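Below is one structure, written out as structure tokens, with a few remarks after it.
Every protein chain except one is present and positioned as in the full complex.
Residue numbering begins at 1 within each chain, and the chains themselves are lettered A, B and C in the order written.
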Amino acid sequence: MPKLVDQADTAPADTPYAAHNQPKDTPELRSLYDAFDAEHLIPLWKEIGDLMPMEPSSRAHPHLWRWSTIHPLAAKSGDLVPVGRGGERRAIALANPGLGGRPYATPTLWAAIQYLGPRETAPEHRHTQNAFRFVVEGEGVWTVVNGDPVAMRRGDFLLTPGWNFHGHHNDTDSPMAWIDGLDIPFVHYTDTAFFEFGPDEVSTRETPERSRAERLWCHPGMRPLSALEPMHNSPIPAYRWEHTDRALSEQLALEDEGYPATVEPGHAAVRYTNPTTGGDVMSTIRAEFHRVRAGQQTVGRREVGSAVFQVFSGEGTVTLGDAQHRVGTGDLFVVPSWTTLSVQAETDLDLFRFADTPIFERLHQDRVEVDAPDGGLS
Amino acid sequence: MPKLVDQADTAPADTPYAAHNQPKDTPELRSLYDAFDAEHLIPLWKEIGDLMPMEPSSRAHPHLWRWSTIHPLAAKSGDLVPVGRGGERRAIALANPGLGGRPYATPTLWAAIQYLGPRETAPEHRHTQNAFRFVVEGEGVWTVVNGDPVAMRRGDFLLTPGWNFHGHHNDTDSPMAWIDGLDIPFVHYTDTAFFEFGPDEVSTRETPERSRAERLWCHPGMRPLSALEPMHNSPIPAYRWEHTDRALSEQLALEDEGYPATVEPGHAAVRYTNPTTGGDVMSTIRAEFHRVRAGQQTVGRREVGSAVFQVFSGEGTVTLGDAQHRVGTGDLFVVPSWTTLSVQAETDLDLFRFADTPIFERLHQDRVEVDAPDGGLS
Amino acid sequence: MPKLVDQADTAPADTPYAAHNQPKDTPELRSLYDAFDAEHLIPLWKEIGDLMPMEPSSRAHPHLWRWSTIHPLAAKSGDLVPVGRGGERRAIALANPGLGGRPYATPTLWAAIQYLGPRETAPEHRHTQNAFRFVVEGEGVWTVVNGDPVAMRRGDFLLTPGWNFHGHHNDTDSPMAWIDGLDIPFVHYTDTAFFEFGPDEVSTRETPERSRAERLWCHPGMRPLSALEPMHNSPIPAYRWEHTDRALSEQLALEDEGYPATVEPGHAAVRYTNPTTGGDVMSTIRAEFHRVRAGQQTVGRREVGSAVFQVFSGEGTVTLGDAQHRVGTGDLFVVPSWTTLSVQAETDLDLFRFADTPIFERLHQDRVEVDAPDGGLS
Partner (left out) sequence: MPKLVDQADTAPADTPYAAHNQPKDTPELRSLYDAFDAEHLIPLWKEIGDLMPMEPSSRAHPHLWRWSTIHPLAAKSGDLVPVGRGGERRAIALANPGLGGRPYATPTLWAAIQYLGPRETAPEHRHTQNAFRFVVEGEGVWTVVNGDPVAMRRGDFLLTPGWNFHGHHNDTDSPMAWIDGLDIPFVHYTDTAFFEFGPDEVSTRETPERSRAERLWCHPGMRPLSALEPMHNSPIPAYRWEHTDRALSEQLALEDEGYPATVEPGHAAVRYTNPTTGGDVMSTIRAEFHRVRAGQQTVGRREVGSAVFQVFSGEGTVTLGDAQHRVGTGDLFVVPSWTTLSVQAETDLDLFRFADTPIFERLHQDRVEVDAPDGGLS
């Protein structure tokens, strides 16, 4: 049986509210509380410590999953679990230990390793959940988005915004694994999900180097006159590694030449954007790529909203609140809301990041704090 | 111990996914599943039926609370439970029977009856949660918002957008009750809450007819040149009943004169708006007032997102999905996401409504379906 | 023959460009210049002083027209000039002395006195130009906007946004005069005008106190659910004097009570807005009402863009750049772009103002400078 997600695990007694003089426990009060129960009523004064903390206090844990652990398990499921209609995808989700046994990386974000064996096909469907894929290693799978075949290769960031039909097929004799990111928990919690099955087969088995949408859209600063309407989500289906890598390299080179380009010394970063708005790729998900030079440590930073990182390459140590983890290629870790993160790079360290911040920016609930050099906040 | 909110209670077997050929139960598979458990991993194919329904299938129930039940319980708590620092408010929340014993009217919305005895004061605080009050009966309390005293009277809709200090005091010898609406569940689930205590006393005991902000802002189509900056939330602290009532009466009068003005025949409605944007009063909460003429039935309508209604006056029957309820003054009912609602007015029926739709409109997750006259959809 | 508007009347010699070593006047150069002429070419170096001044240097003059002069002339035209199809309106435009004999108050704005005799009718038409009326005295005319009759009374500000059919009729035995403001010069210069004739008669002779659109829209902070679509221009056809007057009085009262409400001490002001956006009433025209207490002087202020003021009541002195004018009820004056304006009120002074600033704000060309107390700029 699935476990709890959104339960109260702090009582007012543990909180600044503890000063409160709770009403005296009398038979009359017990009788009132029984009446509340019977009528589906709950008094605020018993719950406020949990409901209204002084600052975000997430049930989600800042947890780490190692690629060396999850990849073999995904491979094993490749042997034992068929992929096809009904199960839809051979995807294995990160289940945050704080979230009661639900397949949620954070309260809002889904992160899974997906595995497709040689010549396998994952059938087409569409759903209102926004989805992307990020490829930490391998190639040979094409994701077909609304009939447009999109090659998946190492370092690529691939989009399937909500309500686009999509399926995948492996055109090679080797398996391939990648990570999926979606807003499934958010959509589930808020009761906004729609889903439709498409064909059991993918609608094309073409395997072009570049998709048609990339050929239309991936020219810097240009858009086709045939597609001028506003678009809530990015029309770019694949942000290729060669562009990401070059963008980051240029930032560090410019820094070396003495010009402002990086986020902080030795820390280059790009945000993937919707070229029709300049904003985030999808309305609920932000995606970025960070490169930290060997020897650098990023400033401690905490944000409203949660994030998931995957190490793309390199070695380092991440500090998540009070805990530290050494990380290497493929490792995934979760940063709950308002948890301070700092990254220490041993080698040059490349990190893919996704987060739910666009939700909170649109609702004006976003906040950020950055540690000041002297250990304070700025 | 608090109960579940976001648990899976449907298995793939009950859903269109059931056609799926689940993997054969072998010792190897069990061993794989055990490894998943140990590593905080959950496979999609076991959860998809719950996580990705064909359409929103809320755990929240379309429940009704009667004013004649909750008001006496609130009055009783007035006798037994002090109001003050720590408990903060004598507010008793509607706990949707489908939401595992949490004080949530819907997955995103909090609705509570708040009760303030003669001469009592609720201390000042502020929080990022957006809040409003709606007064179904009574008067005599002033809510002090950032030092500006705002009278609360029957039919008024009063705002306390996030991060404004506010407290209440009852200036009379009679108690007063009203309803509070907030986005507490949404903010709690998404880990975006901040809270600060203010003074234990309200910062002013002035009792003017109109607040200073109303005097600045409540002139139709005008804004002060001294306040031209953009505002995420409405600067109007009180939407007075006299204006709401007149707006609705005018719509029905225009309909009688043959001009388009109502939503549908015999159904007048206004949305409360932020005069600096024309949009919703607060970024997470929509509020409206509906008036249905005696004898009219509103068309069946379902929306992504949840809503809470309170009957302000009149008698009628509401159809919520398959269930019907007779309702009268003060009764509150919840409309979960994608649940069809239709209202049949016996007398002229006035209804206050609030909903979480602004969240989904900003994220482009909003959908609406309206029953067609022939019983289909349009 | 109409005279010049946009001619160069300053040569580089008069400007900071004068340092420029113009090319030596040789036969070859003359021959080159002749070739330019023949081929419709003009060199920048001969024009730059005019074209690209150090700061805006308008051809428009800061001119004043007295109501005591223009109203009698309008009345005289009432005797001599019929109103009807073809001439369309008995409107007499302010022709800025600096604008070459064109009927332009400023390069972008049209301001005219319109006069309608007893029982006269101005036929219906529509045009893309945005229009409004402001009533300094009198009543008895209804402007019919898309079939909705809108009473015109002293102090009212009335809108006819682009492409709405409109006509006027005088329902009384007395003449009435008011001012019209439009973006005719801007639309003319930019070649964006469309025009259509409507009926020669107004489509209704009803004379209600309030128009249907006011009954739908003039409830502070509320909009009808039947009209939620975005609107580029305000749906409010009349901003009534009673609301304007009250808004200004409240600002001054709040100031007296010690609260921020006015623009500067003794200077109350409201901007008329589109309630569906919180922005300006129409995309090209800003309208405001200012009240300056007797004895107060407003701070000197200059803006990119031009404005026209009409004194609604009171007496005072306006300083426009270097010139000063005593002004009284009905007097109109023009403030060209980047001309410093300060108003000194002898009695309480009420001023209606309209300006083209929304154009420049949308194009990010707006700038404002305010004189600092010590005579500098802030």
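Here is the rule we use: contacts are C-beta pairs under 8 Å (C-beta built on N, C-alpha and C of every residue); 3 or more make two chains touch, one makes a residue touch a chain.
Just so it is clear, the model here is predicted, and its values are computed rather than measured.
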Chains in view that touch the one left out, judged over the entire complex: A, C
Selected from A:R30, A:R119, A:R246 or A:R326 as touching the chain missing from the view: A:R246
Option from A:P72, A:P224 or A:G295 whose C-beta touches the chain left out: A:P224
Residue among A:A269, A:V292, A:V327 or A:L349 touching the omitted chain: A:A269
Interface residues of chain A (partner: the chain not displayed): 212, 215-226, 228, 234, 236, 239, 243-244, 246-247, 250-251, 253-254, 257, 259-263, 269-278, 281, 288
Chain C, residues in touch with the chain not shown (by the definition above): 1-8, 12, 16-23, 26, 28-29, 32, 35-36, 39-45, 47-48, 50-60, 63, 65, 69-70, 73, 76-77, 80-82, 84-97, 100-103, 107-108, 112, 127-129, 162, 184-197, 232-233, 283-284, 304-306, 336-338, 356, 358-360, 362-365, 367
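We adopt the following convention: only the chains that are shown with their structure count from here on.
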Arrangement of touching chains [line / ring / star / complete / other]: line
Turning angle required so that chain B lies on chain C, C-alpha fit (0 to 180°, nearest 5): 180
Whole-Å gap between the CA centroids of chain B and chain C: 44
Multi-chain contact residues (two or more partners), chain C: none
